[in-house]
Every structure is written in C-alpha cells, then in structure tokens.
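Below you'll find the structure I mean.
So, chain A:
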Amino acid sequence: MAEFEPRIVMFCCNWCSYAGADLAGVARLQYPTNTRVIRVMCSSRVQPTFILRALKEGADGVLVTGCHIGDCHYVDSNVHTRDRMEHVVDAMEHLGLEGRVRLEWISASEGPKFRETVTEFVGQIKALGPSPLRDTAE
Partner candidate 1 sequence: MADLIGAVAIAGGGIAGIQSALDLADSGLKVYLIESKPSIGGVMAQLDKTFPTLDCSMCTLSPKLAEVARHPNIEILPYSEIKSISGAAGNFDVTVTRKATYVDPDKCTACELCLAKCPSKVLDEYNEGLTKRKAIYLPFPQAVPRVMVIDAEHCLYLTKGKCGNCKKVCENDAIDYDMKDRDEVIKVGSVILSTGFEPYDPTPLEQYHYEHPDVLTSIEFERLLSASGPSEGHVQLADGTTPKKIAWLQCIGSRNPEIGRPNCSAVCCMYATKEAMVAMEHDPELEATIFNIDVRAFGKGFEQFYQRAKNEKGVRFIRSRPSGVDIDPITNRLSVQYEVEESVETAIEEFDMIVLSIGLTPSESSKKLAEIAGVEMDEYGNIATSIEKPMTTSVPGIFACGTMIAPKDIPDTVADASGAASKAHSVLASERGTLVTERAYPPEKDITGEEPRIGVVVCDCGINIASVVDVPAVVEYVKTLPHVVHAYEQTYACSTDSLDVIKEKIKEHNLNRFVVASCTPRTHEPLFQDTCRGAGLNPYLFELANIREHCAWVHQKEPEKATEKAKEIVRMSVARVALLDPLYTQKLDFSHSGLVIGGGVAGMTAALDIAEKGFTAYLVEREHELGGLLRKFTRLQDGRKTSEVIDPMIEAVMSNPNIAVYTGTTLDEVEGAMGSFKGKLSNGEEIEFGSAIIATGANEFVPEGYFGYGSDNVITQSTLETMLEEGTVDAKTVVMIQCAGGRNEERPYCSRVCCTTAMKNAIRLKEADPNITIYILYRDIRTFGIWEDLYTRARELGVFFMRYTETDEPVVANGTVTLHDKLLHNTPFEIAADLVVLSSPLVAPDGVEDLATLFKVPIDADRFFLEAHIKLRPVDFATDGVFLAGCAQAPKLVNESISQGSAAASRACSILAKDFLETSGVMAVVDEDVCIGCGRCTEVCAYSAPTLKEVEVVTEEITYITRKSEINPAICKGCGSCAAECPTSAITSRHFTTEQISAVIDAFAYADGRVREVA
Partner candidate 2 sequence: MSELSFFLGCIAPNRYPGIEKATKIVMEELGVHLKELKGASCCPAPGVFRSFDKITWLALASRNVVLSEEMGVDLLTVCNGCFGSLVDANNQLKEDQDLRAEVNKILAEVGHEFKGTIRVRHIMEYLYDDVGVEKVKESIKYPVDLKIAVHYGCHLIKPSKERHLGSIENPTFFDELVEATGATSVMYKDKNACCGAGGGVRTSSLETALKLARAKIEHAQAAGVDCIVDACPFCHLQMDVGQTEIEKKFGDVFNMPIVHYSQLLGLGMGYTPQELGIDMNYVKNDEFIAKIEKIGGGN
Partner candidate 3 sequence: MSDTDMKVIKTSDLDLAFREEIMKEHGAEKLSMCFNCTGCTAGCTMAEHEPNYNIRQLLRMANLGMREELLNHPYLWNCTTCYKCQERCPQGVHNVDILLKIRTMAVHSGIMLDKHRKVAQLMANTGHAVPINDDNKEKRKKLGMGELPETVHKYPDALEEVHKIVRITGFDKLTEAQS
C-alpha cells in the first residue's frame, strides 16, 4: 500500500505567513507537498467553521498561520485569532481530532520557519494517520 499522504489545509495571512511561504519559495527551501494554502488578509478572518468544514470535507489536518503577536498588520487582530483558535483546539479533543489543528505564528522573514512548521506538521499528521472524518467526507 502506498504511504499515507495527508491532505492539509493551511490558512495564511497575507502579510506575514503568506509572505513567509513566499520567502521559503524564493529561498528554494524544500518541504513536503501535502499542504494547500488558502490566503486571507488576516488570520483573524479564519472563523472556526472554516476549520470544521475543512476537516469534514476530508482534510487530515488544518494549520492556521499569522503574524506574530505584535506584528499584526491590523494592529492586534491576531489576538482574536489566538482566542478563537484556543476554543477550536479544545473542541478537537472532544471530537477525537486531537493534534489535527494547530496555530503558528510565522513572519514574513521566516521562510525557514515556514518550512519547519509544514514539515513537522505533515510528520505529525502522518503519525496520526488519516482523519477519522475522512470516510464520511465522500
């Protein structure tokens, strides 16, 4: 059987983490191909229902990324991201989806961190195996 290749949705804010991903690209930092990026202007746009939808529709993991606290292009909007994500991560435990959702701060200059985060998260999801919601997705 082919090795399990997780499918991961990644939300990136336009100013920091998307730019960090761009920088990883410019620097040709290689990382696994499993993530698909959805760009939003600010990580605070990511409402919990998006995450649930992604998981429901077959994602094995969801990675939300934004500017570091203090660096938010929208002053401190990412504080709200943090608060919302705390709830989402908590909820995952109850849904048996522990470890499948993560929030990371990646700045525009952190190409290497972008790579590390993705690489590590892909590894983590690989270890967890396919999402239990996967079957219901089709």
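Per the selection procedure, all candidates are chains of the complex that A comes from, given by their letters.
In this section, a residue touches a chain if its C-beta (ideal position, glycine included) is under 8 Å from a C-beta of that chain, and two chains touch if they have at least 3 such contacts; residues count from 1.
In this text, all values refer to a predicted model and were calculated from it rather than measured experimentally.
What touches chain A in this complex, out of the candidates 1, 2 or 3, is 1. Interface of chain A with candidate 1 (complex): residues 7, 9, 14-15, 18-19, 21-22, 24-31, 33, 36-42, 44-47, 49-50, 53-54, 57-59, 71-77, 80-81, 84, 115, 137.
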